[in-house]
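Every protein chain except one is present and positioned as in the full complex.
Note that the chains take the letters A and B in the order they are written out, and that residue 1 is the start of every chain.
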Amino acid sequence: MGKKRVGMIVSILLVGGALGYLALGNFGENVVYFFTPSEVKAFSTDYYRKKVRVGGMVVEGSMETYPDRLGLTFQLTDGEATIPVTFEGIPPDLFKEGQGAVVEGYWTGEQRFESNLIMAKHSEDYMPIELKRAGVELPRKDFMKSLVE
Amino acid sequence: MTIHRVIRKVQRFEGWFGGSAVLCLIAGLYLGLIGSPPDYYQGEVVRIMYIHVPLAHTALLAYIVLTIGSLWYLWKRDPIVDNMCQAVAGLSAVFTALALGTGMIWGKPTWDTWWTWDARLTSFTVLLLILIGYLMLRTFVDDPEKEARYGAILAIVGFVDLPIIHFSVEWWRTLHQPQSISMRGVSISSGLLVPLLFMSVGMSLLFSYMLMVRTQLLYLDRLLHAKKGRLLSQFHLSKSDS
Partner (left out) sequence: MTNLHIRWGGVCIVAIVLIVLTYDHYRDNLASLAPQQVRQEAPKGDIRVLGMVQGGTLETRGAGEATFALLGEHASLPVHYEGPPPDNLRELKILVLIGTWNVGAQVFEARDIGIVPNYGFIAGAYLLGLLPLALLLFAMTRRVHFLYDEIKASKLYEEE
C-alpha cells in the first residue's frame, strides 16, 4: 500500500513538475533560446565570459577560412546589427552564407563572439533543386522577421 | 446493445483502417524513399521529414483524442470509454517518443546537434513526461473508478501543453523551423508534399487501427479478470456453504 502511495505521488509530481517547468521554471530561460546580434551588442560586461547562444543570418561573402587549420570567421546579422564570429573546427553540413545559424559560445570584451558550436538553422520551405534554380519562392514566414519580432 | 456486439462490430470495420493504413504507408514510403526528389538545401536527409512529421502530428492527434475521451468519461462514466483513454495514452506516449527519436536523428545531419533545449523540443518532451505520469498514475491507483477519474483530470490538465507545442515555433525563438503547412500557405513544393501527405494519412489510419486493437485488448483483459474473479468468489462461496 505504501509503495502504491509513493508511486502515485511520484507520478503526480512528474506531471506537476513538467507542467510547472513549462509554466515558470527553466522554460523562461529557454524561451529566450538565443539572443540576436543587436542584443549581444548591447550586453553589459556581466555577460562577458557567460555562455550564450546567438542566432542570425550568416552575411553573404563574410565567411573566411584559415589555410593552415580548421576553423572560420564570419559575420552574423539580424538586419540591424552585425557581429563577428570565430569558430574552430568543421562547420555543419548545412552551414551556408545567406542562411540562418545559431552559435553557442562567449561574447568577449573585444566585441567578438567566440563560438564552440554552430547549429545550422534551416527554414520551413522544401523543394527540389530545379525549382530553386528556377527562382521559385514558396510562401513562408520571413526568417529575419521572426528574429526581430 | 451488449459490449460483445460492439466489439464484433468494431472488428468487422477495423480491417478497413488497417488495410488502408498499410496501402497509404506503402505509397508514402515508396514516394518518400524513391519517388521524390532531394531537397535543394538539405539533400537526401529531407526524407526523414516524411517519417518524423507524421509521427509528431499523430502523437498530438492521439493526445487530442485522449482529452476528448477523458471529458466524455467524466460526463458519462462509461468504463469502455476509460479503456479507450488508457489505450490512447499508451499509444500517444509511443508516438511521442518515436517523434522525438526520429527528430534527434534528423537534427544531427541538419542542425549538427542531436538535442537542444529550444521551446519546441522542450514542450514536446514535457508531453512525453505528462503521458508517462498519466500511465504511472493509472498503475498506482487501486480503485478502478478512482483510477479512471484521476487519469481523466490529469489528461485534461495536461492539454495546456498542446497549444504551447503548436505555437512554440511562432511565439519564441527556436532552432526548430516553423510549421510548413499553416494559414500562411504551404511552403513545401508538390514533389515533396505528396509523400508527406501519404505518410501523414497512413500514420493517422495506423494509429486509429492500433487504437481499436488496444482498446479491445484492455477491455478483454478486464473482462477476463472480472469473470475470473467472480467465478473464484462463487467457488469460495459454494465451498463455505457446503
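Simple rule for what comes next: a contact is a pair of C-beta atoms (placed from the backbone, for glycine too) under 8 Å apart; a residue touches a chain by one contact, two chains touch by 3 or more.
Treat the numbers as computed from the prediction; the structure is a model and nothing was measured.
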Which candidate, B:C24, B:I51 or B:L197, sits in contact with the chain we can't see? B:I51
Absent-chain interface as seen on subunit A, which is shown: 63, 65-67, 69-72, 90-91, 93, 95-97, 129, 132-133
Positions on subunit B contacted by the hidden chain, ascending: 2, 4, 22, 26, 29-30, 33-34, 38, 40-41, 43-45, 47-48, 51-52, 55, 94, 98, 101-102, 105-106, 108-109, 206, 209-210, 213-214, 216-217, 220-221, 223-224, 227-228, 231
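Criterion: only the chains that are shown with their structure count from here on.
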If you look only at subunit A, which of its residues touch subunit B in the complex? 4-5, 7-8, 10-12, 14-15, 17-19, 21-22, 27, 30-34, 55, 91-96, 99, 102, 117-133, 136, 138-141, 146-147
Footprint of subunit A on subunit B - complex, ascending: 37-42, 46, 49, 109-113, 116-119, 122-123, 126, 129-130, 132-134, 136-137, 139-142, 154, 157-158, 160-161, 164, 170-175, 177-180, 184-189, 191-192
